[in-house]
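With one protein chain removed, the remaining protein chains of the complex are shown where they sit.
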Amino acid sequence: MRLCAFYLLLIALSLTGCSSIEPWVKPYERAHLADPIMNFDRDPVSGAYMTHVYQAREAARGAEGGHGGGCGCN
Amino acid sequence: MAPRVGTVVAVGVTRHIPAWLVGTALLCCSLAVLAGVLPDDRADALYHSYDGGGVEITGPSLMVLKKLGQNVAVNGNYYVDSISSASIDVVTSGASAYSEDRIEFSGGVDYLHGNSIMSLSFTNSSEDDYEANTAGFGISMDMFGNMTTVSMGYSRGWDMVMNNLDSTFSRDADRQNYKLGLTQVVTKDMLLELNYEGITDEGFLNNPYRSVRYLDPGGDSYSYESEIYPNTRTSNAVAIRSIYYLPYRAAVSGEYRFFDDTWGIDAHNLKFVYTHPLQGGWVLEGNYRYYTQNAADFYSDLFPFQGAQNFLARDKELSTFSSHTIGFKLSYDFIKNGWRSIDKGKINLAWDHILFDYDDFRDLRVVTPAPGDEPLYSFSADVVQLYVSIWF
Partner (left out) sequence: MRTTQSAFMRYTLATVMVLLSSTVSAGTVQAPAPDFTLKSDSGENLRLSEMRGEVVLINFWASWCGPCRQEMPILSELHDKYKAMGFTVLGINVEENSSDARKLLKEMPVSFPVLFDNDSSVSKQYDVAAMPSTVLVDRDGNMRYLHKGYKPGLEDTYVDQVRSLIRE
């Protein structure tokens, strides 16, 4: 049920991407977001290593990373 | 994971998504959606060192990421853990300290199409008594004028667990990971990210060398028996994190993750990172992480008698404990304006100090008259990383 709702939401989102919902942060306003210090995972090799250090010693695992943000360039 | 009934309903509903809806989506999107960007080419060489609780692990991690043409990028990673272990488990079980190497290779391909990046990856990890293979697929899509990025991933693992003390011993452990992620630009200074990961394991999930202890009938000594774990495990993890740009050029981020699984473990962790660029290409970063978990249902430091439960565990990884990490990282841009074909270069040194405090795992190096009165175990570890990254 949750899975189905998620996919319908995704399809709906992609449809609205074509409509006139204006992004409230314009492409030319993304200077800060494009700054490397605003990247959650700017050192991926180090990030993967620390994730491994913790996963090997803790019971918890998962949900450690993602993508997006940045310059939004095309 | 979703309860059985819900899953059946979900399948039923989806079969009825009309074809015209999908068709319209196809048409609509092809008119307005813009393209995404593959990450810049880079190479990283990292040296890592972990020292704590009688365990020393060092090794390299090398990675290369390169575009081939405009729409494809390939990446490869070589990683080694050289382990020298005289951990509390080793020391108290009477075994001698051991050394071993774990070598891991991974490779992947990213394919850019429109505003989506599709990825395939494969990893092989090999040590004397454990072989792990993982294959995964992921997709990441920018939408809403590149304000929102949605990602999904699925991976499968096939592991083989062996035993150095018994060459005939070989068991399988299989794994499936399901990932969903959403990154949202909130303001021109702030990003928000939500992640979910569900993992299911099946097979031989424990350690063939590890034992649990139980109280002897007399009550003043204890003996060991093999640990027995369930042969399935399902877990869910949900995380939220945010990063904020400070006006004087710095960034602060916070993250919270909640974890639970079918072994009865609940865990929470909280992490804060502050990144502060200094003059001349230097960046200083500090982080604090707090982690806490409660024990698995079948965990006990001392069972009341032999064969007390169907499932038995005394692995401190499944006990009730908390940890605090404080870490610092110093980076320097040593190539600022390019040198030959290298656009940028950075050298980094990071140090994290982790304190582990166990609430129901006892330090058996200390012998007490009555079992179960030993002091609770705690230790600290130092993790050091030295790495160089170049972009070309």
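Letters A and B mark the chains as written, and numbering starts fresh at 1 in each.
Everything below uses one rule, namely that a residue touches a chain if its C-beta (ideal position, glycine included) is under 8 Å from a C-beta of that chain, and two chains touch if they have at least 3 such contacts.
Please read these numbers as outputs of a predicted model, since none were measured by experiment.
Every visible chain touched by the undisplayed chain in the complete complex is listed here: A, B. When you scan B:Tyr178, B:Tyr196 or B:Tyr274 for touch with the missing chain, the hit is B:Tyr178.
Screening B:Ser116, B:Asn133 or B:Gln309 for touch with the missing chain picks out B:Ser116. Mapped onto chain A, contacts with the missing chain fall at residues 3-4, 7, 10-11, 14, 23, 26-31, 34-35, 71-74. For chain B, the list of residues touching the undisplayed chain reads 1-2, 4, 7-8, 10-11, 14, 17, 22, 25-27, 29-35, 37, 40, 70, 113-116, 118, 139, 141, 143, 145, 152, 154, 176, 178, 200, 234, 337-338.
By definition in this document, only the chains that are shown with their structure count from here on.
For this pair, chain A with chain B, the centres built from the Cα atoms lie 17 Å apart. Those residues of chain B lying in contact with chain A across their complex are 2, 6-7, 9-10, 13-14, 17, 21-22, 24-25, 28-29, 31-37, 44, 46, 48, 50, 61, 63, 77, 79, 115, 117, 140, 142-151, 177, 179-185, 187-189, 191, 193, 195-199, 235-239, 241, 243, 245, 249-251, 253, 257, 259, 261, 263, 265, 267, 269, 275, 277, 283, 291, 293, 296, 317-318, 323, 348, 350, 352, 356, 383, 385, 387, 389.
Those residues of chain A whose C-beta lies close enough to touch chain B in the complex are 1-4, 6-8, 10-11, 13-18, 21-25, 27, 29-33, 35, 37-38, 40, 43-46, 48-50, 53-54, 57-69, 71-74.
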